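What you see is the complex with one protein chain gone and the rest in place.
Chains: A, B and C, in written order; residue numbering restarts at 1 for each.
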Amino acid sequence: MPETNGHSNGTNGQHAVGARNIRPDGMDKVTGRARFGADYNLAGQLIGRVLRSPHPHARIVSIDTSKAEALPGVKAVITRDDFPDQSSEFIPAGEMMMNYRDVVRNVMAREKALYEGHAVAAVAATSVAIARRALKLIDVKYEVLPHVIDVVEAMAPNAPLLHDDLFTLGVEPKPEKPSNVAKRIEIKLGDVEAGFGKADIIVDREFKTAPVHQGYIEPHAALATVSEDGTTEVWTTTQGHYIVRAHCARLLGMDIGKVRVTATEIGGGFGGKTVVYLEPLAIALSKKAKRPVKMVMSREEVFKASGPTSGATVRVKMGATKDGKFVAGFAELKYQAGAFQGSPVQPGVFCAYAPYDIENVHVIGYDVVSNRPKVAAYRAPGAPISEYAVESVVDEIAKKLGIDPIQLRMMNAAREGTKAAYGPKFGPIGLEETLNSIKKTEHWNTPLRKWQGRGVASGFWFNIGGETCVSLTVNEDGTVSLMAGTPDIGGLRASLAAVAADELGVPYDKVRPIIGDTGSLGFNFLTGGSRSAFSGSMAIVEAAKLIKADLIARACKLWEAKPDQVEWKDGAVRPLGALAEKVKPMTVVDFAKVAGKTGGPIAGLGRINAQGAGPSFGTHLVDLEVDPETGRVTILRYTVAQDAGKALHPAYVEGQYQGGAVQGIGWALNEEYVYGADGKLQNAGFLDYRMPVASDVPMIDTVLVEVGNPKHPYGVRGVGETPIVPPLGAIANAMEAATGIRFTELPMSPPKVLKALKDKGLNKA
Amino acid sequence: MRYEAPDSLEGAVALLAGAKGETRVLAGGTDLLVQMRADILDPDLIVDIKKIPETRAITEEKGGWRIGAAVTGAELKEHPRLKKVWPGVIEAANLIGSTQIQGRATMGGNLCNGSPAADSVPALIAAGALATLAGPNGKRDLPVEDVMLGPRKLALQKGEIVASFLLPPRPPRSSDAYLRFIPRTEMDIAVVGAGVSLTVDSAGAVTAARVSLGAVAARVLLVAEAAQAIVGSRLDKPAQDRLEAAARAACRPIDDKRGTVEFRIQVAGVLARRAALIALDRARSN
Amino acid sequence: MAKHHIAATVNGDPVEFLCETEDTLLDVLRDTLNLTGSKEGCASGDCGACSVMLDGRLVCSCLVLGAEMNGKKVETIEGMATGEQLHPLQQQFLKHAALQCGICTPGFLVAAKALLERNTHPSETEVRYWLAGNLCRCTGYDKIVTAVMDTAAAMRKG
Partner (left out) sequence: MARVVLIGNLAQLTGGVVEFDLSATSVKQLFEQLAELHPAIKPHLEDGIAVAIDGQIYQDALLEPIGPTSEVYLLPAIAGGAQPGRRGARGECCTEQASAPPSRLRSAGA
């Protein structure tokens, strides 16, 4: 991969791309000036609050809002009647499939309340206190129904039915009776039974994972104002303001052009802010009250009413020859979708065996509804669960055959040309390089003591491209204004500014990047699928091409030269041959001074549907220690090696590796939704939803592998999602190494660990 | 909701005794405000006691120490001498929440919040501390183990508040220790808590002991049998086993989002033993 | 119920405000004094995003009543830089990319400043336990701890 891939570098020869630049939006974030969702206010705004169902499953017989509407200070009350019903048509939203009939029902319950916390009504009032009192005056008649939470129970024939019009798709013949199984999907490669016939060793295990939440520290917040002619402005913390605009326009029957959405700074999303919760309510309330309406979720509402990922039951059966060749891989995945269909079981099915070159693969997946908040994407949605199960079985095969776990993975690793279980052959990929990098670390070669264990696991995510629109404008003094349309959560503006600087040959600090609202650029798909740096940088290159072509044309006019007498190189239009004696090269700054005289403002709009997203593979290594008397697990050491293709900004790529690893540590050890028998969530807060704190984890060492992606001008691969895939398997494998017990249920919390140790009489120091 | 901040115990008592409706005392507020925001509590009157000198003072008294009910964990940690005399009580108070919580949380609030999982209460009970109450008919002392009757239920009469704690004088070669189990390293509510205070003779044998367990019953327990299990011993293996068995026998825990019955019983024995061994080391070295 | 009339000092400036009994210091800072640098992540003292200094003590402003503020001194993230000059911690957080989304950054900076004022040579463990009350979901804490320790080293050199 040539370093600049044929792209001109900065005038000073030093590249902005790949350097650890200070992010241009950093100053506001370290001084408290940066404005997140709840920091926006408008004069005369009302406060919006939502009335949520206390029941996990109930028919809504009637809603009487008269007393609430009569309360002084209440300016608007909305219910299901304020949202026209929608047809059931599938559309993408973030990384999940959703249909509008479900979206409108999730935003505001219609026939039934389908989970505790489901929105049933909302009010807008002149103060928080009045809004809270108004909610208590809304009289909702519920007919409470039996509920079901666990995925296996939800699949049982006699389980309480959430939707009496839900018939399992993907099953032949088409079932007549409705069920909680929305969809069955299946992929096949070769003949898995024949494969098992050739196996010397077969391992068949079942795994169970609990629902977990993305855990972003900033609760959802939205501010909306609707004027008499329907012109609507929304400020909201989201991963995709164009998607919010589209959903709100559809749900409220408005022209997309009438709605303008500004993405505020976003306090973390991880896939959970690709869905609309408050925006449609705030717009509907503002429409009725004719005043701006601000709505902010409490932490309890975030846990009860926003979309965590699936809890799941996964069976994995693998066969291998005695020298370690995988000959067959079967898996059956049952994922919770929450109240409406659309769990990430499909990507889970595709990713299960993706890291490995196996001739015979058969994977079945079930998308199952249950009385929980509708599932939303959580970083490589579906993949951590299925790959945890496969990596656990791979580890067991390695130990039973006495083969080094890295060696076993190396023997079976997917390479360029390997046919993925989900069909197409891989291009150049970096799994082997990540395995080799781990093998060479001092961490891999350090001895451990009793009750300590080391685990390794690999992981994969597709990454996507998608519709992206950005703009570059050269200002009068030659500085560059960059506008992107995908919300910047973790350093995107720094990465894009570096690309723009190198493309146009201006210093990095002369580029000012901002995130434009929906009125400023063409359609942008959302920040998700690890796409924003990949697609954004590709679009910046296109925008820069247009500008460079324009500058070449202006130079030709100025110098009365033909195009073949000039070229763009190292940040300037340069005269060639004889012309070089007569004229000096012109940089962007030079053209900016004469822009008016040579045709007007200098700008380029990059408009693409980014194709060629290269998958990113990673391998994680973890050491941990178990206290046999209490079951407590301490993470001693952690190393992440992952293929970034080309790291536009190394520090923020490392940050993705470290953040994903620690989310994985939480998922593996202590995070879970705890439900009572009453179907209600018992730990809807940061006290008892135990996310890792600073003192729980060591430094997370990172190895930046760079196997270039040929389809990207700089070789970039998306990196944001793969880091959360390997930790679950790596930690489970380390637990087996430390205790001799194969833990097949997440989280591996102290009560479960101590019980397993005690059952084997191992709970002594 | 009314907020008052009297500057004398009498003022506070008068406000609380005279008030109709629901009243709450505000010291650090790190439990009270959480419950108010979560609509669990909606008091009509809040009485802030932080302006009352007695609740904020740390003084030596009759060879022991009097600690105001509204002294914060951070202030306890920074006190030059308390940590040497009562390491267990101080480390228990310092385990209540994060650094930020430590800046506000008090032992008075921790006790009166009425949670069986309170961190400072097992250490105070093991220490044999007295709670000094101020009320409409004057002051009275109550052993800390008698203040809490059950979850959220206190032995305080209307208008009574906890003004301070009295830690008794320490015979030589005495010390204490507090341990708790939480799945993370910080920030969790104790799944199990164990406080042990003991005295050893010149030969290193235990002459007196008190063992208290938190989060394993409807209130914080003072476990006499566990103390007897180690008095007279040098805390050798058999004595440790007797201590573990006695601690487990006293547990009446529940299953909840933090731990199972089986887990709490098992870990209560382990923590009681470990805390006793730490207290023993400390006692022998001072 | 009549509101409380409070006079206090915030970031060195005298302020006066009215507040209800229910209003927390965080509500007052954000909604009355328009200092939105302190953030609400949980309103239960579990995330630290609302950390401020109160009379020199690091606290969660969501667990303090506005009504308690008479005569008190409050320092928030907005007061950390002095004029043009960023505090060394603010600079090091940017240099080390010790933030991604940034919602937790104000709380971490205020808490880390309080640490370095007490302990000029903290070990990694001391930094991690002091900052255990500040939740971060993006960074995995590595670069935050590194930035704090590097700042301590730089400040020791003077």
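The rule is short, and it goes like this: contacts are C-beta pairs under 8 Å (C-beta built on N, C-alpha and C of every residue); 3 or more make two chains touch, one makes a residue touch a chain.
This is a predicted model, so every value here is computed, not measured.
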For the chain not depicted, the shown chains it touches: A
Absent-chain contact - pick from A:234, A:249, A:390 or A:413: A:249
Full-complex contact with the absent chain, from A:72, A:402 or A:424: A:424
Identified contact with the non-displayed chain, of A:26, A:195 or A:347: A:347
Among A:66, A:446 or A:611, residue touching the chain not depicted: A:611
Hidden-chain contact residue, picked from the options A:162, A:226, A:352 or A:377: A:377
Absent-chain interface as seen on subunit A, which is shown: 89-92, 94-97, 169-170, 172, 184-187, 243, 246-247, 249-250, 253-256, 344, 346-347, 350, 377, 381-382, 422-427, 461-467, 523, 525, 528-529, 609, 611-613, 711
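Please note the rule applied: only the chains that are shown with their structure count from here on.
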Chain pair with more C-beta contacts, A-B versus A-C: A-C
Centre-to-centre distance between subunit C and subunit A (centres being mean Cα positions), rounded to whole Å: 29
Contacts with 2+ other chains: residues of subunit A: 687, 692-693, 695-696
Junction residues of subunit C - those touching two or more other chains: 20, 22, 43-44, 46, 129, 131-134
In the complex, subunit B residues that touch subunit C: 1-3, 5, 26, 28-30, 33-34, 36-38, 46, 48, 50, 72, 74, 97-101, 103-104, 185-187
Contacting residues of subunit A [partner subunit C, same complex]: 20, 22-23, 26-27, 29-36, 38-39, 129, 214-219, 265-270, 296, 298-299, 489-491, 649, 651-652, 654-655, 658-663, 685-687, 691-697, 699-700
Subunit A residues touching subunit B - in the complex, by the definition given at the top: 300, 629-632, 634, 669-670, 674, 682-683, 687-688, 690, 692-693, 695-696, 749-751, 754-755, 758, 763
